[in-house]
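Removed from the display is one protein chain of the complex; every other protein chain stays in position.
Up next, chain A:
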Amino acid sequence: MKFTVDRAVLLKALAHVQSVVERRNTIPILANVLIDAKTEGNLTLTATDMEIAVVEEVAGVTVARGGRTTAPAATLYEIVRKLPEGARVELDHGGGDGPLTLRAGKFNTTLAVLPVDDFPSMTEGRLPTKFAIKAGVLRDLIDRTRFAISTEETRYYLNGIYLHAAEAEGAPVLRAVATDGHRLARVEEPLPEGAKGMPGVIVPRKTVNEVRKLAEETQDEIEIRLSDTKIRFGLGTVALTSKLIDGTFPEYERVIPRGNDKKLTVPKKDFEEAVARVAAISSERSRPVKLSISRNNLLLTANSPEQGQAQEELDADTVAYESSPLEIGFQARYLTDITAQIGDKVEFLFADGAAPTIVKDEAKPEALYVLMPMRV
């Protein structure tokens, strides 16, 4: 195998694939990227952690001699990254156990390879559901839900985003839901053509994060194909295939309160900054910020056993609230995680000081957040 390629092209491709490689890996081959150069001028790079596989088709390659090998992804990426801009890179592998040689200008190095036959291949199987979604829409779905993904091992079925087809006010929608038990995020978009009848799937957190990175670079449509065990995201020259979480997502509809009628609206910026300021008094992340709400007035307080109390008042200039007075506490970070996804005005819908609260973006009804209060 021998080919040359522009440094920038190779770097971009390596950046895509190397990030799925596990840094702390006990299986050496999983640290490697599979390099496959075909005589007709195609190069594909593949990396996998056995849960996710990323395959990148690289264009603009001059293949002198076709062949396949595997080399350490992180090391290769680091080297290519440090090569001067505009460099032309040559990769040369004589076959067998011999090392892979990388040359660029006056620089050259060798890298140890591992046998191609040891590289695990992930079979996609049949992926009957197929639809396309705008990159911007997918980014939105991910951004507004992924902060609520649980990291807790015992309830592994919460370790991802639940993606499924549903109906909202008579219209079919594609819904993304995530919860860690303390907060829940539910975002919906019109159901793309082809997604009707799709199985509900739980996309693992790492897959979500990888796809989000890849989706950053494109405005095009992303092609999604899935079965009830695998999902494949096609983004131009990159394809990411992932296993899905084998579990049952909770019946989240039942925890979304219906009768919350005490409505508070407050500008996002004022609210977010006030929460951050009062919460700064305590280094303990789980300490609550208390919201004392009365007619067109919101008082935020936080306590720290060491420092004392911090408080900030938002009054009728910014706050709108017409219902009976209420006191309720939330973990500061949970509040700011949600407000970070909100545009100008935050809308809270309360029942009482102990019941789940709904948070919305006043201008974007398609996203809904539920937050469990803390005792204050």
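Remarks
Simple rule for what comes next: a contact is a pair of C-beta atoms (placed from the backbone, for glycine too) under 8 Å apart; a residue touches a chain by one contact, two chains touch by 3 or more; residues count from 1.
Basically, contacts and distances are computed from a predicted model.
Per the UniProt record, the chain missing from the shown structure is "DNA polymerase IV", taken from the list "Aldehyde oxidoreductase iron-sulfur-binding subunit PaoA", "Spore germination protein KB", "DNA polymerase IV" or "Electron transfer flavoprotein subunit alpha".
Here one chain is not drawn; of A:14, A:184 or A:198, the residue touching it is A:184. Considering the whole complex, the residue from A:85, A:117 or A:153 that touches the absent chain is A:153.
Seen from chain A, the chain kept out of the figure touches residues 150, 152-155, 158, 179-184, 250, 252, 254-255, 356, 370, 372.
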